[in-house]
Structure formats: C-alpha cells, structure tokens
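Removed from the display is one protein chain of the complex; every other protein chain stays in position.
Order of writing sets the labels: A and B. Residues in every chain begin at 1.
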Amino acid sequence: MQLNRRSLLAAIGAGTAAAALGGCGTGTSTAGSAEGPAEGEITLLTPIYEGADGKTLLEKEILGGFRKKYPDVKVNVDYTTYAQLNEKITTGLAGGLLPDVLMMGVGWIPPFAAKKAIAALPEKFASAHDYEKRVLEPSRYDGKLYALPVVLDTRIVVYRKDHFAEAGIKKTPANWAELRAVAKQLTKNGRTGFDPFSIELRQCWETFLFANGGQLFSADGKKVLFTDARGVEALQFFKDLIADGSAVYAKKTDLGAPTNVQTGKSSMMMTSSALWTQVGQQTPDLLKDDKLGAFVLANRRPAMLQGGTLVTQSASSKHPAAARALVEYLATPESILGAARQRGSVPGLKDLSDSSYVKENKFVGLSLRSMGDACSEGGTAAWMEIREKIKPTLEPAIVGNQSAKDAIAELGRLAEAAIGRM
Amino acid sequence: MATTELHAPGAARKSRPGKNGKPVTVGRIALYATLTVVSLLMVVPFVWMVLTSLKTPVEIASQDAGLLPEHWEFGNYLDALKAAPFATYARNSFIIAFSHTLINVVVASMAGYALARIRFRGSEVIFYLFIAALMIPTYTKVLPEFLIVRFMPLAGGNDLFGQGGSGWLDSWWALIVPGAVTPFAVFLFRQFYLDLPVELEEAARLDGLGEFRIYARIMTPQVKPALTTVALLTFESSWNNFLWPLLVTRSDSLRVIQVGLSVFKTENGPQWHFLMAGTTLATLPMVILFLIGQRYFVQGFATAGLK
Partner (left out) sequence: MGATSVLKARPAPPSSPAGNPVAKKRAGRVPTGPGRRRQRAGMVMVAPALLHASLWIGLPVVASVVLAFTKYDVLTAPQFVGLDNFRDMMDDAVFRKSIVNTVVYTFFTVPFGMMLGLLVALALHTGLKARGIFRTAVFLPQVTATVAIALVWLWIYNPGNGLLNTLLSFLGIDGPAWLSSTSWAMPSVILVGIWQGIGMKMLIYLAALQNLPKELYEAASVDGASKVRQFFSITLPLLKPATFFVLITSMISAFQSFDQIYILTDGGPANSTTMMTYEIYKSAFREFRVGYACAQSLVLFVLLMGFTLVNRRIMGGTRGHN
C-alpha cells in the first residue's frame, strides 16, 4: 500500500508535517530538459575541496574556468564533510531538494540510480578522456553511465624496503602463500610482518576477496556471490596470519595517526594510495631515504580496490543542462589533477600519467599503472545497507572465536535479506 | 577526614566571613589533595590538546618525541585560522548561542515555574510530556525537523502549503528557532522552583502581586544558580552544535564554528596540529564564560545567605 499525501495528512493531522512527508517522494516533479542551453543557478554539494585551499582551488581555479565557458550558470557550493555527506543527502532527498550536482562515494551509484534519484549522463562522456575501462565501472548502473570519477583512492600493500633487505627478501610476494611466509619471516622483536587491519576491515576483506578471484554480487546485483570458498578463504587468511603471530588486530593504527610502516612496527601493510602524502607530512625521511615500496595484492589474480569520489547529477535538477555541464567540467583532467594533488589521491585518467604529481608520488603512480587490476565494491542496489553490515559481521571471526565460514554465511544471509527488501 | 569536610556545607558557610579564619587541618589538606588529583584527571586531555596544537606534524607523528613541543609552533594557530573564515563562523556561533540562551532562560523558566508552583488542569500531563520529549534521540528527530524547516509555510518562497521554495533552509530562522527552547531547561527550572519556600509566594500574594510578577520579581531571583546553570549549559551546547547547522545551511556566511573545525578532519584522518589549535581557540570562550558565570553562582549564594 502506497502512502499518499492525503492519507498521511489524515494520519498526522498536522499540515506542516504532512506537507513535509508528502514531499518526500516528489523528487522528480519539476525536472527540465538536459538538452537546452546551460544556464541558471545550481548547487554543488561536495565533501572534498575542504579548507581555504580547497575553496580557492574549487571556486577560483576550477569554477573560474567553468564560468568563462558557461557565463550564464551560477554555481552555489555547499561544502560538507565525508562523515556528514549521508546526512546531507538523506535530508536533501527527503525534502525534495537534492543539490543539482553532488559527489558520492564508489558503490553509491546503483542504489541512487535504481531509485531514479540521479540522472544518466550521455555515453560520450565515457570516451571524452582516456579512462581505463574499469575506472568507470562504479559509475555505471544497468549499462548506463551515471557519474564521472573526480578523485580515486586505491588500496595497495606498502612495505619497508629496509626490512626486506635486512631479511634478505628480494622480491615482493606474488601470492598468499608467499605473503604469509614473508610476513612470518619478518615478524620479530615486537614487529609484525604484515598489518592488513589499519584500513577499514570491509575494504580490506574485499581486496582479498577480489585477489582470490572472488566476486561480491552477480552482474545484475541480485545474487550474493561472496559466500563461496573464495570469500571464506579471504577471511580465513586473516585468521591464519593472526595465528602465525604475523598480524595483530589490536595493533592497527587509527586514521591519520602515523601508520605501522612509518613507525617500523610492521614491515608491510594494507593502505590507501593517500599514504604517500601523509608520510611526506609526518615522516618525510622515509621518502628521502627511499625506504617505502608498494605492490598490488595478488593471489589468484592481482587486485587493487578502487574507491573514490564521483560526481553525478540529480534527477530533479531544474537546470539539468547546467548541471550536466558542471559534472563534465569537474571531471576534466585539469580539474581532477588539482583535486587529487590537494588530497594525495589518484587522478583516474591515463592522460595524467606524465604529470609531475603522478611522477613524484610513487603510490599514485603504481595505482595509475595498475588500473587494469582495479576492482570496486558495490554493484547492487542494496549496497548502502550491505556495506554497513560487513565490518560488524566479519569482526567476530577476527577478534573472537567464530569461524570464517560462519561469519561469511551470516553476512550472506544479511546481504540476501537486504537485497530481498529492495 | 575528608568525608566529614565534604558533608559540611553549613560549617563551611560559617567559616566564610573570616578569610583566613579556618585553621589548616589534616582533613583540609586531604580535601585539597583529592581535588587536585581529580582536577588533574579532568584536565589532562586538554593539556595534551594544547601541547599538540603547538607541535609540527612530524613531531606529533614521532615515536620518541617528548610530551612538550621541541619548538613551540605558535604559527599553527595563525595557519589554522587561515584555513577557513573563522571570524564569520565565530560571530555566527555567538549569535546563535546568545539567542538560544536568552530565549531558553526566559521561556523555560516561565514554564518551569508554572509547572512547579501552579496546579492547573493538565499541568501534570504537560510535565510528563516534557520529560518524554527529552527522550527522543537527535537522529530520530533530525529528519522530521529538517522537513518542517524546509516546508515551513510562507517562508523562503514557500506557499501556504510549504511547497515551491526552500522554507527556512539556509536562514537564521532555521539556525535559531528549532533549538531555542529545551525540555531539559524546563525540567531543570521546575526542579529548582519546587524547592522554594511557600512563604515567599504567599506574602507576595497577600501584597496583591499578580502571578507573573511573583514569578519575575519574587521567585526567579531565588533561583539564580539555576539561571546561571541553564544559561551556561545552553550556551555551551549551542556553541558546540555541529550537525544541525551543517544540515540546514548551505552558504558559507551562515556556517558555525564547529563546522569550520571539521575542515581539519579530512577523509584521510585529522590534521592534528590544526584541529587541536582550532579546538583550543573554540574552547577558550567557553572557559572564560564559565569563569565569569560561576561568579554569579557565588553571588546567588551570598545573597541567599543575607535573606
């Protein structure tokens, strides 16, 4: 039974709230055409370009260029934080005031596209720049393009070259058996060989799942595929490392704190491509002495988890042509290079491999070269719900006695229930 | 020893007039010692906050750095202030916190007084409703509240049915009105008014004073500590509010200090030195306010003693 405006009015018996709730589902009412001339006043919601530097970058440089190209469009910027992006989007959607152009994380496109909250982009945007095919996968739903990447963050393994040399290890591990052996060998004197846990457990397990040749969901997003042996093995691998003593869950470091490879407490760790910038600020000597190396995790196949920030367009924009122009402009090489440099992220275009930023930042360079191995989370309309369940459901297998098999099975049940609710 | 001291408000009061009248006893020393330890425990995180605000990122990250900064980087404060228009943010926060405090003290004390001293039809039920209102978590209220603001009739381009515009969003109304009166303050005032002796009121009534005057002239001066408490707590929570101002504003010119500070909590982790410098600066006005506020505390205490 569909609650319409009138029945809610009766239920609540108060004009304002009824109007408020009734307004919830009316996002698509006044959308105009995207084909006309780009003009009008639009709003951009962004969790990036933070601080005075980011503001200068966005409003002076990027939007300055945009204004020259589209003098009839006025852009109002609504800055938020990543942590509160959901709240901003939720309230905006409920109030029928979703910003014309907004930025989202990887994995968010299918849920929003499935509910028609965001509008599809012309396919020609996909070939406007030199994208690696995989880079645009998280931007697609049902074959259509809905978003363009602004900045990417990848999950890679960073290791201490000096620890490796000291232990006489010549090459980086090419599969899990080697990884486990190397980790064990490097574990000594209170130092752990490998720290997979200082990134979000969800993303860590996903990277291992993909490296093990596994998949999260079927192509249509309706079936759970991670419950097979490959998903269980990925989780079991963490348990094996812990049993070996070469990984310790409690020794993970908090976001922004000096990481275990920086302090030398671990010889290898799962980390984000943004670590390079952090090391440059916190422990610049490590870069100067060339002590840090990086490689892409591999078992049955190499896999690098690709996250990041995508720019998309609301389906209810009153000035869709202007919104579309802004989406396009924010994803041009010039715009994304500035954004990537500000936050140490990967600019996801092959055209930019020769830029000085990519050449100087070795983690970003490796990520850009390995884009063919990139995998992304999401892929189902129920992703918003499932993504929240992964860490709390898998953690008991790591800190407690639960078996990897049971934890994965439980996660599978929760994911199926979530998909069933769609 | 300390315990007997602890339980002796009356005795302590007697000792107040003579400044150094009280001889130094073992109990008193123990009391000071205990209080010092407790205060230190409360203050340690702030000391660390201030020290961190004066370090370089390299030093913060370093494993073997001492507790004190090697070089006192006062420049962190200047750089932090440059990261966002903090003067505007602080002004906005002040306007909001000040309005909230003023409205809350007046409206909630009136309600608290009525609920405590006047028995009228439904007063009991109303009191329970205020307590129940306290129990609603922020995250339950925030979405409906946002919708009320957004669909506010005849505001921000909205028609009579709240459609068409954006209501109170991105305006001072949205920042000030929804949080202006708290059930917490109503409850607190009621509890304080309950405690006043009935003679005061009866004498005033015999003098022919109206109910509103009894509230304003006779009873409210008796609960000065409660006024101070509510004022302090309201100002403080309003000053530290983050989520609501972020949700209902869009323009930078309406943003508040806590939103400004969130600039330093990036996706890749906090910029500790700036965040701590900014937080120290944001906390300072609250500390000063408390230092001033508690003087009125003591005053209320002294005048009560005269009567």
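Heads up, the rule we're going with is that contacts are C-beta pairs under 8 Å (C-beta built on N, C-alpha and C of every residue); 3 or more make two chains touch, one makes a residue touch a chain.
Note that the coordinates shown come from a computational prediction; the quantities given were computed from them, not determined experimentally.
**Q** Among the chains present, which touch the one that was left out?
**A** Looking at the complete complex, the unshown chain comes into contact with A, B.
**Q** Given that one chain is not shown, which residue among B:L54, B:A90, B:A108 or B:L254 touches it?
**A** The one listed residue touching the chain not shown is B:A108.
**Q** Give me the chain A residues in contact with the hidden chain, please.
**A** 1-4, 8, 11-12, 14, 16-17, 20-21, 24-25, 27, 86-87, 90, 93-94, 111-112, 115-117, 249-254, 257, 263, 265, 384-385, 387-388, 391-392, 395-396, 398-400, 421
**Q** Quickly run down the residues of chain B that touch the omitted chain.
**A** For chain B, the residues touching the absent chain are 2-13, 15-16, 22, 31-32, 34-35, 38-46, 48-49, 63, 107-108, 110-111, 113-115, 117-121, 123-124, 126-127, 129-141, 143-145, 147-148, 177-181, 183-184, 186-188, 191-192, 194-199, 201-202, 205, 210-212, 215, 222-223, 225-226, 228-229, 232-233, 236, 240, 242, 258, 261, 265, 270, 275-276, 279, 282-283, 286-287, 290-291, 294-295, 297, 300-301, 304-305.
The rule is simple: only the chains that are shown with their structure count from here on.
**Q** Once bound in the complex, which stretches of chain B touch chain A?
**A** Residue positions touching the partner: 57-58, 60-63, 82-84, 142-144, 146-148, 150-153, 161-163, 166, 169, 243, 246-247, 250-252, 262-272.
**Q** Can you tell me which positions in chain A touch chain B when the two form their complex?
**A** Residue list for chain A touching chain B: 15-17, 19-21, 23-24, 43, 47-48, 50-53, 76, 78-84, 87-88, 90-91, 94-97, 254-258, 262-263, 272, 274, 277-278, 281-284, 343-344.
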